[in-house]
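Please find one structure pasted underneath; my questions will follow.
Only one protein chain is missing from this complex, and each of the others stays in its spot.
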Amino acid sequence: MEFPEELKYTEDHEWLLVEDDVVTVGITDFAQDSLGDVVFVELPEVGRQFEAGKPFGVVESVKAVSDVYAPISGEVVEINEELPDAPEVLNTSPYEDAWMVKLRISDAQELEGLMDADAYRTFVEEQE
Amino acid sequence: MRAGTRGLILKEKLLFEHSTPGRKGYRLPTLDVPEAQLPENLERAEITGFPELSEVDVVRHFTRLSTWNYGVDSGFYPLGSCTMKYNPKVNEAACRLSGFAQVHPMVPDRLAQGALEMMHDLQEALAEISGLPALTLQPGAGAHGELAGMLVIRAFHEARGQKRHKVIIPDTAHGTNPATAALCGYQVVPVASDGILTAAAVAEHMDNEVAALMITNPNTLGLFEGEIAEICKVVHDQGGLVYCDGANLNALMGIARPGDMGIDVMHFNLHKTFSTPHGGGGPGSGPVGVSAELAPFLPVPVVVRDEDGFRLDFDRPRSIGRMKGFHGHFGVLVRAWAYIRTMGGAGLREATEMAVLNANYVRARLEPAFHLPYKRRSLHEVVFSDRDLQGGCKTLDVAKRLIDYGFHPPTVYFPLVVAGALMIEPTETESVEALDEFCEAMLAIVREAQEDPELLKQAPRVPHIRRLDETRAARKPRLRWRAENENG
Partner (left out) sequence: MRYIPHTAEDVRRMLQTVGVDSVDELFVEIPDSVRLQRPLNLDDSLSESELLVALQELAQRNATVSQTASFLGAGAYNHFIPAVIDHLVSRSEFYTAYTPYQPEISQGTLQAIFEYQTMICQLTGMDAANASMYDGASACAEGVLMACRATRRRRVLLSRGLHPEYRSTVQTYCRYLDVELEEIPVDAATGRTDLKALGAALDQDCAAVVSGYPNFFGIIEDIGSQAKLAHEHGARLVAAVQEPIALGLLKSPGELGADIVLGEGQSFGLPLSFGGPYLGFFAARQKDIRTLPGRLVGETLDLEGRRGFVLTLATREQHIRRERATSNICSNQGLCALMATIYLSLMGKTGLREVAQHNFSKTQYAKERIGALQGFKIPFSGPTFNEFVVKAEEGSAAVLSRLEQQGMLGGIALECFYPEFDQHLLVCVTEQNSRGQIDALVDALAGGAS
């Protein structure tokens, strides 16, 4: 299982890549592995505002549904438009090709509560 | 090894692929009035892709399809929570009598006295069996009955000016329970049960914002909720009501009555407890029984008896309204009535006793080999888990391997409180020989898991088709056939 060093992580198994005032968000390797084969992805519209902790999207496998929560508050500035047509990419490339949304950060302080790769690895190991 | 039979494996295309232009499977009488012309702008063109088949084509097609199915008449069908008991044949004849099958639902009441009397009789029989005095026969299935019952509960509270907004549901509940509560505008409060729900656990969540507790008794683990009377009291003391999911009534007939336990509302599944066929998914029938104080809120119409005989009563101003068209799944009601008349009170009790004996017998035979997470005395069903299975085999593999042995698998992965659940409900109509054959297959599968797990993981191999790719089906759904030249 992969835990890229450059990313931040949440307890809801999302990853974040912070670049200036924009974060890219997706679900982690652990999340895709527990879901199984992903068959459907629903993403929000560009321009919508989300508060930290509110669901912005849905990921479905054959027999499970999972909400994906906004790890920080912000406005959706871009979505991965190819993802809904190729949901299987979430299984094959969760950290790269299967990024889900880019959010413009409204409150940089919210980034402080997030885990780094080592902390998340420990968190996942405790879950198992 | 006693394998399921393959029978004849026949290939069979889709109806549409059989179609031959010009072929017909019907013959209408000659039109005996002048042919009228529909205004052209209203008329459709030919229906693209619609089949053209002879009667023989159609009969052979569906006969062949039927051989790919497994039903209760094919063999043991221990699908937990579904009560797959034998469907008596005389009941099939009963609902087909022309005096039932050929009656229009809007004939005046005086021209349907036999039908209405049968319905009234069934209402009274279900009231006696459940201890709930007032009945509606209208809902189309269990989930529909649940919706009717929960709407009745909400209407009752609102009539008393109470805006309660929460419903307590234990973790062993069927998925329909929370879905139904949501359809009634209620917020679901889940409560953990550890196999049996305690009055203390309910009390912790109970307040005057709770409209109802939804409970299944016996619960989906096949265990009787022994604190039911205390639980009902806790709920009632705070002004709430208790809804009982009647899916498991087959464990109680003639032994105990939900109404006597303090239950206020319960739905019946006539297609489970009262032997009406499941029909490959329906039609079912989900009558609802309620306590006297909830009776005014039942859906319309209700069958009543007065000095002129039987009639459909629509004049019920506090009713929640109608759940569907007409008066319920009448053809299913006839079958259930016939079943109750055939069994009689003593026969229904015997059915319950033998259903419970069968479940306990299967439990006793399989407990040495399968992990049993909850060990209280089982009623009509027993839930094992795949925890102790060797060779990396899971519940799904056991289920698929059972098919090779000629059995329908139990319910799997439900209830959710048991990881890898195998939920077995044998029902009373199975003989000890049938149970023995099933148990021997289960024990053989446990050994196979240890010695040759691929036998399980590659199963089933006996049916004409092997495991299907559900991921493929869900990623790019193909929900209909299309002609090659058709768009879409």
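Per-chain numbering from 1; labels A and B assigned in written order.
We take it that a residue touches a chain if its C-beta (ideal position, glycine included) is under 8 Å from a C-beta of that chain, and two chains touch if they have at least 3 such contacts.
Computed from a prediction, not measured in an experiment: that's the story for all the values here.
Of the candidate positions B:15, B:369 or B:443, contact with the hidden chain is made by B:15. The hidden chain makes contact, of the residues B:103, B:203, B:304 or B:369, with B:103. Listed here are the chain A residues that touch the chain not shown: 40, 60-65.
By our rule, only the chains that are shown with their structure count from here on.
Each chain gets a centre from the mean of its Cα atoms; for chain A and chain B, those two points are 39 Å apart.
Touching chain B in their complex are the following residues of chain A: 37, 39-40, 60-62, 87-88.
Contacts from chain B toward chain A in the complex involve residues 470-471, 474-475.
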